[in-house]
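Quick notes on the structure that follows.
The complex appears here minus one protein chain, its other protein chains still in place.
Note that the chains take the letters A, B and C in the order they are written out, and that residue 1 is the start of every chain.
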Amino acid sequence: MFDKLPDIQNSIDSRNIAIDQVGVSGIRLPITVLDREKGVQHTIGEFHITVDLRHNLKGTHMSRFIEEINNFKEGLSTRNIGNLAENIRKRFDAKNVSIFVSFPFFRIKTAPVSGVPSVMEYNCKLFFSKKKKKDIIIQVDVPVTTLCPCSKEISRYGAHNQRTIVSIAVRYRKFIWIEELIRLAESAGSCEIYSLLKRVDEKYVTEKAYQNPMFVEDVVRKLSEKLSRNERVKWFMVRAESLESIHNHNAFACIVKRKR
Amino acid sequence: MFDKLPDIQNSIDSRNIAIDQVGVSGIRLPITVLDREKGVQHTIGEFHITVDLRHNLKGTHMSRFIEEINNFKEGLSTRNIGNLAENIRKRFDAKNVSIFVSFPFFRIKTAPVSGVPSVMEYNCKLFFSKKKKKDIIIQVDVPVTTLCPCSKEISRYGAHNQRTIVSIAVRYRKFIWIEELIRLAESAGSCEIYSLLKRVDEKYVTEKAYQNPMFVEDVVRKLSEKLSRNERVKWFMVRAESLESIHNHNAFACIVKRKR
Amino acid sequence: MFDKLPDIQNSIDSRNIAIDQVGVSGIRLPITVLDREKGVQHTIGEFHITVDLRHNLKGTHMSRFIEEINNFKEGLSTRNIGNLAENIRKRFDAKNVSIFVSFPFFRIKTAPVSGVPSVMEYNCKLFFSKKKKKDIIIQVDVPVTTLCPCSKEISRYGAHNQRTIVSIAVRYRKFIWIEELIRLAESAGSCEIYSLLKRVDEKYVTEKAYQNPMFVEDVVRKLSEKLSRNERVKWFMVRAESLESIHNHNAFACIVKRKR
Partner (left out) sequence: MFDKLPDIQNSIDSRNIAIDQVGVSGIRLPITVLDREKGVQHTIGEFHITVDLRHNLKGTHMSRFIEEINNFKEGLSTRNIGNLAENIRKRFDAKNVSIFVSFPFFRIKTAPVSGVPSVMEYNCKLFFSKKKKKDIIIQVDVPVTTLCPCSKEISRYGAHNQRTIVSIAVRYRKFIWIEELIRLAESAGSCEIYSLLKRVDEKYVTEKAYQNPMFVEDVVRKLSEKLSRNERVKWFMVRAESLESIHNHNAFACIVKRKR
């Protein structure tokens, strides 16, 4: 009986217009991601999944995206996103497929002097696509402190500083851990950020930031230098956006580089 | 012909359940608001408007909210919100009505030393409701700098500081300008924020903030003191939320007070 | 050496102004929540935690909130939020404490005809506070379909329908599962929503919604009736907000009721 319902999506479209991307967005699901220390960690991913649609087909069976997700009985993971993409590509007989997933990632950090541990949260993104070739971009968004070099230089005391979001996105030749990108981003500000700081730690981060002033321009240049030298990286985008403490707007810098 | 369509909303509901609030949300419209210097300014309000619904009526004619808005041929204004509310209350034969509108408000500020002018933007909110009595709350959300007293005290140099959102909401006995609340909020941080600062100004705000360290606790206490003494204010809520530059979370303080 | 740094927060404030709420906001952490079928499920909570501050203390040691969270070596859970609150209250010698946490909750639903399973996501909120007495509110935000009774009645065919967010918040006398509130909310629209529907299911939900038209007013009344009869519930708030398919704004209804 079920089979007798008409299949509208499968009917013919004669306008000769292929569609670049058709799919589903705004799906949130529990996922696991690779964790350098613990093996895996549980988190929640928000997905945007598309395929191309041939010119002669009227519609896409959107439910098949969900079915393909469900076929991973052990759940979705950053490790099986590539398989999910390939299964979807085959199921839809598509030329192109893309999966974009963003998720929070958690790490334990120890305070710089007292050594007390606390959990930090980072937003991460994974872009997987396959047209003729497979393409993977991994991105981390990492909060740091930046302290303004100009403000320090011209003022008798103090210097304005603020939370700054440093983003690193890479295409790699050889696998890179999310934690490596996070550590790299954390090394590029005036000082790192922690969830828990005792007074000795607060003294340390205050003084360290003051000794280490950075414009957003300095942040992205420092990252560009390091990533340019990193053999495993073949493309990168680095970005810094500072929630200026003396303005109601943000300062922004960005470098994109494809390496030969 | 039009009149013959059945009026479902007007049919009877026999469950004997009155509804506290029925209405429309997420409507954005151009509005004018009172501006102490220019008379009025043009901005955009987002509205949430509700009435109560008697137990015996099945539904509300939602389109009537929009019709009542449209009846203000000269457009909506913070000055005619009370009239809009009264018109809606009558049109729906409601006991209660409430209108909530949020809008950006713009002011020109001059930099503290160079005197160069620039435009600052503030989020404002107006809550108008009438049950047995009319009730009006006006709120401003104002960005300032706060510099941490603890960080300053324990560190040999520097002190962490950040953008902090100071909110003041008041019920008043006698009219208070939005600009007065904004100025009050701006006076309560370590230093004010400006859109445009030349180097001499940046030196000034950096040093001023360093000389004037404030916890979020200090901010709300300072505001509480001033508002408690203000005869025109009969109720207030003050709040400060700082986008900590050394953490990825915020610090928060709040005082609510009804005066006799 | 650590102890010799001055403790600014602990210094005296002589203005005689107590602060209603001081604390931390915007903290995201992995948590576990009770799951009726699986025992517990892993998810991510965003926390807002505050205490009151006595009039004579200058500041709050914000880091202690994080330390108290860290003391739960097994991690935070909806089951130990009450303990966390009590530990915080003691640690800060506070009269009042409040913890607000919001988190996504996942359930497997089976499609109504084909029986294929899929994962649904719901936003949930837990408000825990203790002033003189302990107070707990649990809230679920549940997407459903509503189909407009007026549109159906006046039109020769079809009827506009849309995604509607139904919220139920309760204070209870006797424990209520999140899943029970979700099921209740899902029963109150024109039809439930699913992540995965085969064609037979899509036929079913389309026809069911058409047979079961509901205004947002009907949704909240239906819930109010059921919750009023539920002995375990001592207070409730029910709300429906529909993303109208024929407007760019939403329709809204809300009932709040304290039972004797």
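Going forward, a contact is a pair of C-beta atoms (placed from the backbone, for glycine too) under 8 Å apart; a residue touches a chain by one contact, two chains touch by 3 or more.
Predicted model, so just to flag it, every value in this text is computed and none were measured.
> Considering the complete complex, identify which of C:D7, C:D35, C:E202 or C:E225 is in touch with the unshown chain.
C:E202
> Of the listed residues C:I49, C:I99, C:M120 or C:I178, which contacts the missing chain in the full complex?
C:M120
> Where the complex has a chain not shown, which of C:V24, C:I49 or C:C150 is the residue touching it?
C:C150
> Give the residue, chosen from B:S11, B:S25 or B:T43, that touches the chain omitted from the document.
Of all options in B:S11, B:S25 or B:T43, contact with the hidden chain holds for B:T43.
> What subunit B residues would touch the chain not displayed?
Residues of subunit B in contact with the hidden chain: 1-2, 5, 7, 27-30, 41-44, 63, 66-67, 70, 104, 106, 114, 116-119, 121, 195-200, 203.
> Across the whole complex, list the residues on subunit C that are touched by the chain not included here.
Against the left-out chain, subunit C lists 120-121, 143, 145, 147-148, 150-152, 154-163, 191, 193-195, 197, 199, 202-203, 205-207, 209-210, 243-249.
> Using the touch rule from the top, list residues of subunit A that touch the missing partner.
These residues of subunit A touch the chain that is not shown: 5-6, 8-9, 13, 15, 17, 19-27, 48, 50, 53, 58-60, 62, 149-150, 153-154, 215-218, 220-221, 224-225, 241, 248-256.
In this text, only the chains that are shown with their structure count from here on.
> When you average C-alpha coordinates per chain, which one falls nearest the overall C-alpha average? Tell me, please.
Answer by centroid distance: C.
> From the C-alpha centre of subunit A to that of subunit B, how far is it in Å?
34
> Centroid from C-alpha atoms only, then distance subunit A to subunit C, rounded to Å. What do you get?
Each chain reduced to its C-alpha mean, subunit A and subunit C end up 28 Å apart.
> In angstrom, rounded to a whole number, how far apart do the mean CA points of subunit B and subunit C lie?
25
> Would you mind listing the residues of subunit A that make contact with two or more other chains?
121, 195, 197, 199, 203
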